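Dumping the structure here so I can ask a few things about it.
What you see is the complex with one protein chain gone and the rest in place.
Right after this comes chain A.
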């Protein structure tokens, strides 16, 4: 868009967004600011917002945040560079993050990452020539019971293998729709950043996609319910008895919708 990466020369002040872009982003920014008792709290979501405009946090984006929040450019830059999700240069439509924290690494994440680097011909944080994919190794993403885990635009691809991931990136590069094991069919990185700025995903079915819970999340529950199968008439509540002091206790089980 408006900003170029400067190499070596002293930097000129960042350009502003074109008027049309700024006017549009200002509406969004005001909505974000209104969510918080203190305006500065809006900074992280606003950095997601400017990332949704350009695919990375440009100097123009930081300047926009500074102006809106009455901060200096330096204050905004100090925050933007602290957090790993903000990208500092233009990158691919799909962020592919391979978890290589200990548990995933040992369960195969290291091998997945190595094979993927070779398959895509890029190094860590590199972007494929066609601009589709930026590859990165990431830290534990709170899905260790689904290891090895790969995140694409921060949707879950659980229990991956080198082959499944290579197939997935090939599909992405061929423009096919790719769906995660937990999450919604992939949208672009910019659209993802907009959700992160706090603007709900409005695509039909996005919230319900992939169902209630992944299989590993249900491992204990399935066992508990299976084990109590003979007592099934007592249904779910039989697993943990009610106190009996509840006046709102319903005598019947499911199907009591409100």
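In this text, contacts are C-beta pairs under 8 Å (C-beta built on N, C-alpha and C of every residue); 3 or more make two chains touch, one makes a residue touch a chain; residues count from 1.
Rule of thumb we're sticking to: contacts and distances are computed from a predicted model.
A single chain of the complex does not appear, and UniProt lists its protein name as "NADH-quinone oxidoreductase subunit F", one of "Transketolase, alpha subunit", "Molybdopterin synthase catalytic subunit", "NADH-quinone oxidoreductase subunit F" or "Sugar ABC transporter ATP-binding protein". When the full complex is taken into account, the listed residue touching the unshown chain is A:198, out of A:90, A:126 or A:198. Interface note: of A:10, A:38 or A:175, the residue touching the hidden chain in the full complex is A:38. Take chain A: the residues that touch the chain left off the picture are 35-38, 40-45, 47-48, 69, 78-79, 82-86, 97, 100-103, 105-108, 110-111, 138-148, 151, 153-156, 159, 161, 180, 182-184, 192, 195-198, 200-201, 206-208, 210-228, 230-231, 236-243, 245-246, 248, 250, 254-258.
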